[in-house]
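Working notes, beginning with the structure itself.
Note that this complex is displayed minus one protein chain, with the remaining chains in position.
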Amino acid sequence: MLVYLKIYRYNPEAGRNVPSFDTYNIEAEPTDRVLDLLEHIKGEIDGTISFRRSCAHGVCGSDAMRINGRNLLACKALVKDVGNEITVEPILGLPVLKDMIVDMEPFFDSYKSIMPFLVNEDVPADGKERRQSPEQRERFDDTTKCILCAACTTSCPVFWADDQYVGPAAMVNAHRFIFDSRDQAADKRLEILADHGGAFRCRTAFNCTEACPREIHVTQAIAEVKNAITSGGVEY
Amino acid sequence: MTQTHQHEVVIVGAGGAGLMAALYASRSADTAVLSKLYPTRSHTGAAQGGIGAALANLEPDKVEWHSFDTVKGSDYLGDQDAIDYMCAQAPEVVYELEHMGLPFSRNPDGTIAQRRFGGHTNNETKQPVLRSCYAADRTGHMILQTLYQNCIKNKVHFYDEFHVLDLLMKDGVANGVVAVELATGELHVFHAKSVVFATGGHGRIWELTSNAYAYTGDGVAITLRRGLPAQDLEFFQFHPTGILKLGILITEGVRGEGGILVNGKGERFMERYAPTVKDLASRDVVSRSIYLEIRDGNGINGDRYVHLDMRPEVVNKYAELDGRTLPDGSPYRVTGEQLLSKVPDIVDFCRTYLGIDPIKEPMPIQPTAHYAMGGIPTNVHGQALSDAQGTIVPGLFAAGEVACVSVHGANRLGTNSLLDLVVFGKEAGKKAAEHAKSSDYKPLEANPTDFTRQQLDRILNNTGGEKIVHVAEEMKTKMMDDVGVFRTADGMASAIEKMRELRERYKNISIDDHGKRFNTDLLNAWELGCLLDVALATAVSAHARPESRGAHAREDFPNRNDAEWLKHTMTWLDGDQVRLDYKPVTITKYEPKERVY
Amino acid sequence: MIMASKASVKPSFETTAWRFMRYSGILLIPLAWFHVYLQDVIVGVHAIDIDYVAVRLADTGWVIYNFLLLGFAFAHGMYGLRQVMFDLVHKESTRRVLSILMLIFWLVVTAIGATALAMGARPELVQ
Partner (left out) sequence: MAAPSTPLKNTVKGYATYMGREGHYAFLLHRLTGLGVLLFLTIHILDTATVYFYPSLYEHAIELYRATPFMLGEIGLLFAVIYHGVNGLRIAVTDMWMPKRWAIEKQRKAVRLTLVVAILLWTPGALVMLYNLLLHNFGVDLLAMLPFGK
């Protein structure tokens, strides 16, 4: 089928310092990924188009883009699902550096701000694993799936407006530790998220959950964090 | 403007191996990690099934059995001292990962959950054993995340999106690397006492692959260009179950949970090829069986694929036929719900890319290029070697898929790669720090970026009109056809010719992007150069081995030839000339014997 | 088998405000809805004049009702406005200044409204 593709371009180095669109009409299969189309155009038509990608099957988090107005991974968006008129833009709210490539540093800084690592220095005397029941493990299973693609954070109206908001991705990762029965720093993380720019900036707009390619219940995770704060903590 | 940085240890690659090395090296030495991708984008994150360790959490298992299975899986080409070391370390590193926070799936008693995987057996009963420690079907993702998180905790210094293009050496000693910063296009020189390569594999040489775009063999190509050898390149694993046409991996864990392979006639054909463990034979065996079925016209509708079936009714039917039981002795039964919770991502892949629900329909699969057993030769300490005699290259280390220790020999067992990453990543990190502490910075050459500039300028200034994708396409199809699952002398000879021709044409590659900032066009071209180098070296190494062993299956030499070929290939690339040498395999306990599953 | 652990978090201003928004919101459903329905629909603006107001404000029940409405609705709305302001203004100092201005505005308007409620209407002063 014929696909009409509109691609966002910005590259001050090459004189394109005002964002604009390039358009292409190309032949595609309904099962092609949008990433395949971009690769095709880059390979055959215009090598200057720039975007990040690696795994090509939705597990590395490189290629979150705004496709037809909504955040998707280009490698998980099939032509048959997005239609044959496709507009591709960079994700919103992070500085655009070139075409679809945005500056991810602010995003990773937020991630780092919530202490994204297990805090627990006690290990069993026999050196073996700390025990955790399947139920306790299940408690935070959903939020371990995050691939830090930023689709959620850059779909959030509060994040667009307020770059001091940690954003849903950081909270998903905080949730992963707060509700891990092995972790001992839940209160510190909750304190960080109880502050300005934390969980209470979330207006439950729900774009994050809709955007998450890993189908994480992002808003739910944030709500659980909020409730953990207001109820004074979590019990395992 | 070239910037120069100095760090005692420079680690190239931020996958499982690189991060583990970083955690250990940074404990005592000033360490920097360079990665062309953001660390969490590394391909370790794609690994699904699990990490092997004889924890014996649910049923009897022993480190010795794990060792033997690995030796056997390697078709006796693995070095047994290294294998023993890795398998003995396995429980310890798995516990270490748990202590770092890795959220393993759990057994009812709270211990780490384990599942079956191809080639892992109870040596007494010969039956598959529960050895693969897993976190649903995203074990690699959890390893990568956990290691990265611990690097943040320990304040490891990262240079993200720095693409390394050259290794610097002075008088045979490694003393740094040259990298281009993607954001600015500037070259940076990293002056180091120890350099650790952990750049992953090179599956992008083949048409159909489970590997990421980034898997372009940079590490092997860079060292080859610096006159160092690569080892065992002819051994490249084809995983039996890749999604039809896309190559996306369906983990062996699906078969571990009871899924079976079915041909066009509806037969469970693995019964014929591996009567004991059937669908859980090692990967080379299963991939070849699928090819043979397809060749005999037994593909689905006579086409070039077969089905992997994990519908609960099918799983239960065959589990009953096999008499499979749970650890408590009751018959093994599953529901769709349970399968979904054990392999959720697989279900998602099938729904997204195939539009089918694997709980209700069988999955169309075909073998996919998956894992490089070969790579930069190292010893058990991750120290890179420069010849068949085991001479160490001072200051140079390698770990992970880019390295060849060799623990996987001619064929890797599932779950052993993740294990390899952590065990040898750790070892390489420790040794790199030790080396850094006991030596001085070797002065850099006068113009350390010359070689790199030359490579880049050639691409940038070329107007030959050859396109990256065209050359790449031809390389991939040729390698798939002639240096794939089955090989013949003629096919490989023609592949060698083709690679030489493509390397000539590569000199005429021209690109559209002449800018500095995020010039991915330029880097794609550079990466293609690496792929071509590794492809040529692979084809020559393969052509020179007239036997079938592990992943290297020859139609004209269907048998293993231990008398003459129980040895590792060492390959050097000097311009267009490929030179080969051979190195003996270390054999300690297990004498080679015939391999039946 | 597992160490139970309970984290403790001191309530911050943001948390208290968040809860206030939710509880006051729920309270406002009867308060605001009934008020608006009563005055705009059942009575209607054409039937309202200062004498009507005077009668209402002479009734303690209605005065309490109006006090609650004033207190909760305006506080709720002004805090909501502050959230919106935070979306538009990112400089810490400007945020502080505007927050203070909003606080003053809130106090002044509430005081004016409260005075009127407390003192009642003065239809006798209409010229």
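In this document, chain identifiers A, B and C correspond to the written order of the chains, with residue numbering beginning at 1 in each.
Here is the rule we go by: contacts are C-beta pairs under 8 Å (C-beta built on N, C-alpha and C of every residue); 3 or more make two chains touch, one makes a residue touch a chain.
Here the structure is a predicted model, which means the values were calculated and not measured.
S.K.: Just to confirm, in the complete assembly, which displayed chains does the hidden chain contact?
M.R.: Hidden chain contacts in the full assembly come out as A, C.
S.K.: Given the full complex, what residues of subunit A touch the hidden partner chain?
M.R.: 10, 12, 19, 66, 68-70, 92-93, 95-97, 103, 155, 157, 160-163, 203-207, 209-210, 217, 219-220, 223-224, 226-227, 230
S.K.: What does the interface between subunit C and the hidden chain look like in terms of residue numbers?
M.R.: 21-23, 25-26, 28-29, 32-33, 36-37, 40-42, 44-46, 48-50, 53-54, 57, 70, 73-74, 77-78, 80-81, 84, 87-88, 90, 109-110, 112-113, 115-116, 119-127
One rule holds for everything that comes next: only the chains that are shown with their structure count from here on.
S.K.: Any idea how many Å lie between the Cα centroids of subunit B and subunit C?
M.R.: From the centre of subunit B to the centre of subunit C is 63 Å.
S.K.: Would you kindly tell me how far, in whole Å, the mean C-alpha position of subunit C lies from that of subunit A?
M.R.: Measuring from centre to centre gives 37 Å for this pair.
S.K.: Which subunit A residues reach two or more other chains?
M.R.: Residues 131-133, 136, 183.
S.K.: Two or more other chains touching the same residue: where does that happen in subunit B?
M.R.: 110
S.K.: Quick one: in the complex, what on subunit A touches subunit C?
M.R.: Contacts found on subunit A: 131-133, 136, 157-158, 161-164, 178, 181, 183-184, 186-187, 190-191, 194-196, 198, 200-201, 203, 226, 228-230, 232-236.
S.K.: In their shared complex, at which residues does subunit A touch subunit B?
M.R.: 11, 13-14, 31, 42-44, 46-48, 50-62, 76, 78, 97-99, 101, 104, 108, 112, 116-118, 120, 123, 127-134, 136-137, 140-141, 144-145, 147-148, 176-177, 180, 182-183, 215
S.K.: Using the touch rule from the top, collect the residues of subunit B that touch subunit A in their complex.
M.R.: For this pair, the touching residues of subunit B are 37-38, 40-43, 45-46, 92, 94-95, 98-101, 103-112, 135-136, 138, 141-142, 145-146, 149-150, 152-153, 183, 212-214, 246, 248, 345, 348-349, 352-353, 355, 467-469, 511-513, 515-521, 524.
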